[in-house]
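Every protein chain but one is kept in place in this view of the complex.
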Amino acid sequence: MAQLFHRSSNTLSKVSIFAVLFLIAGALAFLYAYHNSDYMTYVDVPREQPVQFTHEHHVAGLGIDCRYCHTSVEKSSFAGIPPTETCMSCHSQIWTNAAILAPIRESFRTGIPVKWTRVHDLPDYVFFNHSIHVAKGIGCESCHGRVDKMPLMWKANTLYMQWCLSCHRDPAKNIRPRDQIVTMGYKPSEDQAVLGPKLVNEYHVNVKQLTNCSICHR
Amino acid sequence: MQNDNQTSNRKALDNPSFTEHLANKTGRQYWRGLEEIAETTEFREMVDREFPEGASEWLDPVGRRNFLKLMGASLALAGIGACAKQPEEKIIPYVKQPEEFVPGKPSFFATAMPLRGYATGLLVESHLGRPTKVEGNPDHPASLGATDAITQASILGLYDPDRSQTVLSRSRIASWDSFKTAIAAEVGAWKAAQGTGLHFLTETINSPTLADQMRQLMATYPNAVWHQYEPAGRDCVRDGAKMAFGQYVETTYRFDKAEVIFSIDADFLLTMPGSVRYSRDFSAMRRTSGEMKGMNRLYALESSPSVTGAVADHRAALAPAAVEQAAWAVGAALGVPGVSAQGSSPAVDALGKAWIPSLVKDLQAHRGRCVVVAGDEQSPAVHALAHAMNAALGNVGTTVVYTDPVEANPTNQAASLAALMQQIDSGKVDTLVVLGGNPAFTAPADLKFAERYQKVRLRIHAGEYNDETAYLSHWHLPLSHYLESWSDARAMDGTVSIVQPLIAPLWDSKPLHEVVSILNGTPSATAYDIVRAYWQGAKSAPAPASAAAPAPGDSTAAHAAPVAVSAGPVASIAVNGDFERGWHQALYRGMVAGSALPPKSPTLNGGWATAAAAMLAATPAAADAFDILFRVDPMLLDGRFANIGWLQEVPKPLTKLVWDNALLVSPATAKQRGWKTEDVVEVGYKNLTVKVPVWEMPGHADGCGTLYLGHGRTRSGRVGNDVGVNVYAIRTSDAPWRAAAATASKTSDCYRLVTTQTHYSMEGRDIVRYGTLAEFMANEKFMEERHHEPEIVSLYKEHTYKGHAWGMAIDLTACTACNACVVACQSENNIPVVGKEQVNNGRAMHWIRIDRYYEGDAAAPAQHFQPLTCMHCEKAPCETVCPVGATVHGEEGLNEMVYNRCIGTRYCSNNCPYKVRRFNYLLFTDLDTPTYKMMRNPDVTVRSRGVMEKCTYCVQRINSARIEAKKEGRMIRDGEVVTACAQVCPTEAITFGNINDKESRVAKAKKSPLNYALLADLGTAPRTTYLTKLRNPNPELEKGA
Partner (left out) sequence: MERLQSPDARGIAPNPPVLAKGYTYDAITEKISDLSLNPKLTKGWLGGFSIAITLAGCMVVAIVHLLFTGVGIWGNNQPVGWAFDIINFVWWIGIGHAGTLISAILLLLKQNWRTSINRFAEAMTIFAVACAGLYPLLHTGRPWLDYWLFPFPNSMGVQQQFRSPLLWDVFAISTYASVSTLFWFVGLIPDLAVLRDRAVKPLARKIYAILALGWRGSAQHWRRYRIAYLVLAGLSTPLVLSVHTIVSFDFAESLIPGWHTTIFPPYFVAGAIYSGFAMVLSLCIPLRKAYGLEGFITARHLNNMAKVMLAMGLVVGYGYAMEAFMAWYSGSPHEMGMFINRTTGPMAWSYWALIACNIVIPQTLWLRRARRSTLWLFIISIVVNVGMWLERFVIIVTSLYRDFIPSSWHTYVPTIWDFAMFFGTIGFFLTLFFLFIRYVPVISIAEMRELSHEVEHGHH
């Protein structure tokens, strides 16, 4: 029979070999990108809340300490979401009629809590503990980002395991003096490359142990 | 809710209604939240659904699974497996957060669990109002920090979806209000009739408040009669005391002072009330680690093998009649006044040669430092004899303590029930109120309770389950679980505990106190008020001379319960006059200080011996007769726990049987009668028969067989129904424990019995090491010399562990195979129940198992127990073979298992020489039943299908302790981390801690020359090691034997 393949197909075949390689590489790259995209991770995506609570105003504007609302952050695994009465402690005095606060007043009256949308949500098999991180000099900012610049709350980091590990493998990068925990936009007093290891020592951070599986998974 | 963002049972926790309801509660009330949830749809759904999905997972063999359903389920799983987008979730704070309450931290509350008339003090762990784990109260005399398996499993009882959830009127759903209105009329009538025709049937009551309420009840209805019946009751103990002293006394033993113990068929280490405390005291006298206080010596006579017999230094298996004769022979040899040998049999004569004489010598050599214990199942005569022996040996006041009874109203309950039946026949019973208990199932068969019960015009039943009795009653009233209700109870030494609820009733149930007060015409009182009021001593009306109606019928007169309850509280709760302070102290400490009963020294009746001898003569001692022994099931007791899967699946201590009972007979008897294990035989007694499979049990006495009560329930719930055989069917009122001269004939059927351990011999391998105290005293290192350990040389540089290095030492001398650790572990680590089928497939999930080996001849074998859990090998074979690194080694020497990384190749399990890894071959965890979600420990991942799991040394506890320690910048202190198994162990057989800390208890234990590693020659370097089992046999008898 007549040749099915034209001469050009020689070249074509050669090209196609590479084409296939690039295709595969491309597909992988795409998946990786997709997996790390905001769509998947919600990073930098402000989340709708029943009440348009702005950290920016309360933190930057009024300078309220994180721990005023997140009371158990130093005691417990859970930092604590303020009960309605905490909101009311101020808002029974000011903005008492602000429409935006209606749900809060409603909740206080009926006793039905406000259902906030969870912004930072770890998988069920991850056991994270706020108190120990705070105690060992990991600032709020390191994980939650510049909360003082967030009108509505969003995730500043993926919270993917490799992200956790990046710090658990080398906490010196992020560790800061305990008195700077809640500082937003913290600048190390000296070169972090020097300060970091020093604090790791001073706070008895057992870096080798930080990457043990059972530290977070049990 | 909030703090549980990391838990795996979030669905339950984020159940909005749940949190809403919880949220707006403050302070003490917060558990009320759950009561309202009971109104919400989620819970209604579950209440109404007859078979919540997934619950059947337990019992269905794979073949019967609903294919489509699983399709759905697994597709979902597959979705999770792939990198799916995380679903949006809500986070729900309180509206008013309770004070002193840190979300994310568990709180502990002191309470007590009343059971069979005795209380055990507890500390219960609570996560945001959900009790999740039961621990013993270290200050409580009956607990000392330990508990038994049953108490551990009571948490599952609380969340059992099959518990009675609503008032039933003629088996139709009704409400408390409808009951109150309905009963109001009756109350009027009763009052008019002075309560004539009104009868109450209760279990043994030891709650002072409840007793007082009963007294008032009897005051309100002077002609009413109060009957009591406890299926596994202590009538023999009571009557024995009466025979010996002419009065009821409570007998408690101080095994911590006893150097020689003679047990007459007494299972004081497991099934006898007080066993937890007794185990602790007993093992304290045979500690081989730490400083050694010598070792006690236990002689045991028994017919049916018990764990007590298994750990005895000298055990003789005798037919029931022979046990009594032997006891008498000992009594006679001891020269107890008025006691002469009664009858004789070859077996006893054989003992007479050496066994009895050396026992007697031993006892006499330890006057005041020995103790004679008679089993609850032994006849009153034997108990009287035991009392006399203890008196003769000067043990009273030292090792044997007598007090007034802790139960409110001691009486011969069998007779009390019989009297009730008699009065029903004579038409005197118009209304019968069953307050707790399940007589329709547990009453002696010859009384035909169910039949007679239905002759009563008005039948009211109050119970935790809609059970056999509820089914026959006009009214069924759901009773609250002890973790749901206010009450009080007394320990065996009389110590009073206030029972405080950890959670509001999950369903529409009420505590017994409130039911009684409804009957008494005060329907509004709450248990909280009733209990408090009682302790405030605000009681007025003194007890009427006789609440018991002068009812005709001699037996009735004798047994219609004279109410012997003093007016006012049994002890003062107030601390120097301040009630509130005292009350809170009692709640905080879990008991009322100084409320233990004062010891008394009753004197023996002159005529006890003749009476006892007469009673003995009365019992037939036919040589060739086949006796049936009834015993409570070591895990299910009288059957009230039949619906608790944990207790059904935990292997019975000696047989290792699960989900069944059987006729236990000695191999010799089986051979002689041509039976084999799993043959079905028909056992008959007094023209009552029951078909039951045979189980050949080494060490069982010949010529008799044992049947465990509590199986074969028909209305216990999904789990317990039709599991095993109901042997109450042949248990009669005249022979509650021993049916002499029963018949047993083989049928053609065969029945599959399932056990977790199919091989009972050590095959001559070096697995359980044991020796005698004498050998040890002669040469501390005798074990090391006997088993020469090969030097393990490694090609690699040895890793040294800095900081903490966790390790465990298990004392084989102390372990009594009571199973407390197994169930505690199951509760702490969210371990699923798999059901009989799967256990049969070798897929039981227990992280810790207790191996049992037999040695020597089948008639009198040596029995060895060995708790086996993950050894946390320093050179773990499982770690090197996992392709994805799902099991790895931690800094502190833990062998860590990462569920979420595991893909389930099972290579690690294959390569584990100890075979302690457990694989989720199917979706064993019930992910659907809402109450189970509330039960689970939020600090432990709930495992799904296809994942390997195993003991983690309770890493969740280690982590929380480490975090606290690190926050304070210190090391973890010894005893700060206790694994669930170590914490619960009644005999303190398990020691856990940091082996790098030379001062830690575990390090010291491991220094003992008795310490050895299992399969050490494999070079796995296990972190869990064992202390050689030591026995303390009488040298004379060792020679003889």
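Per-chain residue numbering starts at 1, and chain names A and B are given in the order in which the chains are listed.
The working rule: a contact is a pair of C-beta atoms (placed from the backbone, for glycine too) under 8 Å apart; a residue touches a chain by one contact, two chains touch by 3 or more.
In this text, all values refer to a predicted model and were calculated from it rather than measured experimentally.
One chain is not displayed; in the complete assembly it touches the shown chains A, B.
For the chain missing from the display, the contacting residue among B:Gly338, B:Gly684 or B:Gly946 is B:Gly946, taking the whole complex into account. Checked against the hidden chain, the listed residues B:Thr120, B:Asn920, B:Gln983 or B:Thr1028 yield one contact partner: B:Asn920. Across the entire complex, the residue among B:Arg849, B:His872 or B:Arg962 in touch with the chain not shown is B:Arg849. Within the whole complex, the absent chain has one touching residue among B:Arg254, B:Arg673 or B:Arg906, and that is B:Arg906.
Along chain B, the points of touch with the absent chain fall at residues 62, 65, 67, 70-71, 73-75, 77-78, 81-83, 757-765, 767, 838, 841-844, 849, 851-853, 866, 868, 877, 880-885, 901-907, 909-911, 913-915, 917-923, 945-948, 1014-1015, 1017-1018. In the full complex, chain A touches the omitted chain through residues 1, 3-5, 9, 13, 28, 32, 35-36, 158, 160-166.
Just so it is clear, only the chains that are shown with their structure count from here on.
Taking the mean of the C-alpha atoms as each chain's centre, chain A and chain B sit 47 Å apart.
Contact residues on chain B toward chain A in their complex (touch as defined above): 2-3, 5-8, 10, 16, 19-20, 23-24, 83, 85-86, 88-97, 102-105, 803, 888, 890-892, 894, 896, 898-901, 939-942, 952, 955-956, 959, 963, 966-967, 969. The residues of chain A lying in touch with chain B in their complex are 35, 39-40, 72, 75-78, 80-85, 107-108, 111-118, 121-129, 131-132, 135-136, 204, 206, 208-209, 212-215, 217-218.
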